[in-house]
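Complex shown without one protein chain; remaining protein chains in place.
Chains: A and B, in written order; residue numbering restarts at 1 for each.
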Amino acid sequence: MSIESPGHGEGVLFELSGLCRSFAGVEALQPTTLSIFAGEILGLVGENGAGKSTLIRLISGVLRPDSGEMSWRGRPVVLDSPRSAIDLGIATIHQELEYCGHLSVAENMLLGERWPRGWGGWVDWSALQAEAGRRLERAGCDVAVDIEFARLTAVEKQLVAIATSLSRDARLLILDEPTASLAAPDAHRLIEHLKAIRDSGVAILYVSHRLDEVLELSTRVAVLRDGELVHVGDTDALDGSELVQKMVGRPLQQVFPRTRVPSAATGEDPEVLLRVENLTREGMFEGVSLEVRSGEVVGLAGLVGAGRSELARAIYGLYPADSGSMQLLGRPWRPRSAWDALQAGLVYLPEERKRHGLVAEHELAPTLAIGIRDRLTRWGLIRLSQERDRVAGMISDYDIRCSGPHQVVGTLSGGNQQKALLARWLEREPEVLVLDEPTRGIDVGAKAEIHSVLDRLAAAGHGVLLISSDLPEVVGMSDRVLVMSRGRLVAELSGESQTEREVLQAAAGLVAGGEAS
Amino acid sequence: MMRLRMTAPVLRRMAWLVAGNMALLAGIFACLLPGDTLAGAVSRLGTVLRDTPRNMAPEMLAAIGLTAIIWTGAIDLSIGSVLAVCGAVFAMGYSHQAHPVLCFAGCLLAAGGLLATNGLLVRWLGIPALIVTLAGLAAYRGFALVLVNVGVPGFDGNLTVPEEIYRVPGRDWASGILLAAVGAAIVFELTCRRPRLWLAHGSSAAACRLQGLDLPRLAISAFLFGGLYLGLGGILYVSNQQTIDPARMGLGFELSVIAAVVLGGTNIFGGEGSFMGTVLGVLFLYLARQALIYALDDVHARQAFEGALILAVIGFDCVLHRGEHRMEELK
Partner (left out) sequence: MRAVVLLLLLVLELAVFASVSGSDVSTPGGILDYLELKFLDLIPGLAPVLVLSVGMTLVLVTAGIDLSVGSMLALVAAVMSCFDGGMSFWLTAVPLGLLAGVGLGLFNGALVARLDVPPIVATLGTMIFYRGLCQVVMRDAERAPFFDVPGYEWLGGFSGSLVVLVLVVGLGGWCWSRSGWRRELLLVGGNRVAARYAGVPLDRRLLQTYALMGGLAWLAAVCFTARNGAVNASTASGLELKVIVAVVLGGTRVEGGRGSVLGSVLGAFLVAVLDDGLREAKGWSDEHLAFEISHLRYLLLGLLLVAGVWLNTRFGHRDET
């Protein structure tokens, strides 16, 4: 579905029609048709998993589409590599910038080009810096050119990256979550900057979770939901809450397993398993207080950069907090290492299973067994038969689809990898589980299985802290939802107010009513 | 502002090394003073300093070459054995009455060729430079021995070269050649684009690729540069000796060269460093050795002190970065 409206500027710059892409049978992007006009800022919004990053990767040449076409200024093009997109004039500024930190700004900007030479064939450094300065100025940027690139602030790095792309005659700039790690004044600076660029005829595709910024900046906005483009239209035509509604409104309500009985109904006073009081760590989170009781799933929502994972790592014991206190199972909790947590009955499933959880070349059996290594060893030696049995048990209990315990985990599907990592910790029978994005990037079936596991855990009296950016999940699975924003806990939602809309508004900094704050 | 195109930590290290070198000189002077007049001590210090370029030259030139290689994120452990091959080639030329210039040219070509081979193997086989050059450490030593046994008629373990003409580069011209080569390297790093590209390669190969740079050419050019300077160092080394003994030539050479480069502020993983820092690092290690000779009567304790010194400097540098590195990797 696509609803077009008349564009602005000088006509259609870039057009995709029928573009779609699947991964391992899961359709990440349904056939999509979209036009981008020169001189406009097109906001692209949608939740995690809605298909934004797939679309970006298709446009920037990192991925090939399964079907569909793209055209540039009316001429059909095939983008088979990032280089071809750059040559065409499409520049992507990723969240993770690639740069040479120890070289100067000027050198980074002109790295691939010829440098101005002096009379002896030597590099004319002042001319190089002047040229870099010129490019920055043309892009409206006032960053010093002769300092080490690594010493720029995050926003300055972004500005320089944008200026570099513009100087390469980029006509379409794709910005992927540009303000995710920026504080308010820096974000504001970037936005003003982008407005200035737009006036020069460059098209900007602004992909962001920060709805207030999208509303302020963009001329048109496109909404992706579950891989489908559900809305494209002028930004003026809708307000914040309508935008949110389009992002989250679903034809069918997703059903989340709920076998457990909320404590309010039984009248019991469940034990507080984990209590955090005023926990602060400079630069990460501030004054956070929360409780996780037995039998409940507490959701922790927020945008990227809100500080949720940082908080979780501190609770898990990977580094200490600067101030505040914690209690685990009623006793003061000052973990000195992750192993302390594991032995005390608290587990943490990290955010990125590939980077933080797995060794892709290892087999399934050792990946599973390492979670219970202390239970399986006697005098330092593993009881192999017992290990075999436990591993087989884990594979069947958690329905990990594999060819056997010797399958290399890198070849498992995302869902099964996640189930394996979860199984590894669950086998320890922990009291408290802190799960960071447990269903990110996995298929619907595996998601449902993991959800029912969480529900069973809560029903059995354990406590779960569910960190998730998946709105239906965090709202549907949790007994109550805490929302973090820029390092602080800004809202606690439950009962009637526990809706996706409320959560998103609190996380994105929108006050009730849908106006940007 | 980036002074001299260098980052702040590198400049700081250079400052420490300058201070350290002066302290060492003062220390050496202090050791020479007892039992002698002031004028006598000064003249002995002068003798030490006069001999310094000649003795330090091979190591300094090799270190400059190795610095470029390390900048790109690679390493070369085989330079000692390459030196042995230089000696073997020289011996072969000498024993066939080749003109001295040809003999020395052979050294240069041998070094350049072998280091280029290292670079090419790393590229073609996709094996870490550490392994390729570790293999080279062994293989080139054997190659040198084979060469010298096959190519030099009647070779019996070592070759004596009495003619004065072969002494000229290493003994008479050493200071001049060293000054010129070091000067050229420093001018090179201050005024040319290539060294900056080497640093970029070590800093972020991905960024270089995105900017359209030719990564293999870049990496191999660093090895070629290394080979050039190593060859030059080889020429000076070979002509500073009376006898050529390929079995023992350059044994352990790579260790002190790497230590000097790391001491000089170049990051072992690449991306940061300077030739000037390397020069100061080599000088520091050399003066430290000299100071140990004068301060310590015990001949045998010298290497231990040298090793302890290297470890202390490197350890200190690493511990400074430990905290932030540990936090970063969790993300």
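In this text, a contact is a pair of C-beta atoms (placed from the backbone, for glycine too) under 8 Å apart; a residue touches a chain by one contact, two chains touch by 3 or more.
Keep in mind that this is a model prediction, so the values were computed, not measured.
Screening B:Leu17, B:Ala259 or B:Leu283 for touch with the missing chain picks out B:Ala259. Summary of contacts with the chain left out: across A:Val202, A:Leu318 or A:Val453, the touching residue is A:Leu318.
Of the options B:Ile127, B:Ile165 or B:Leu179, the residue whose C-beta touches the omitted chain is B:Ile127. Touch with the chain omitted from the figure is made, among B:Leu11, B:Ala105, B:Ala139 or B:Leu190, by B:Ala139.
Of A:Pro31, A:Gly140, A:Gly371 or A:Pro438, it is A:Gly371 that touches the chain left out of the display.
Residues touching the missing chain, restricted to subunit B, are 75, 121, 125-128, 130-132, 134-143, 145-146, 149-150, 251-252, 255-256, 258-259, 262, 268-269, 298, 300-308, 310-311, 314-315, 318-319, 321-322, 325-326, 329-330 (touch as defined at the top). For subunit A, the residues touching the absent chain in the complete assembly are 318, 337-339, 341-342, 348, 350, 355-359, 361-363, 366, 369-371, 373-374, 376-377, 380-382, 384.
Heads up, the rule we're going with is that only the chains that are shown with their structure count from here on.
Distance between subunit A and subunit B, defined via averaged C-alpha coordinates, is recorded as 47 Å. Taken in their complex, subunit A has these residues touching subunit B: 82-83, 86, 98-104, 107-108, 111-112, 115, 120, 122-123, 125, 144, 146-148, 313, 318-319, 356. Here subunit B touches subunit A in the complex through residues 1-2, 5, 7-8, 191-193, 196-197, 199-200, 203-204, 206-208, 210-213, 271-272, 327, 330, going by the rule given at the top.
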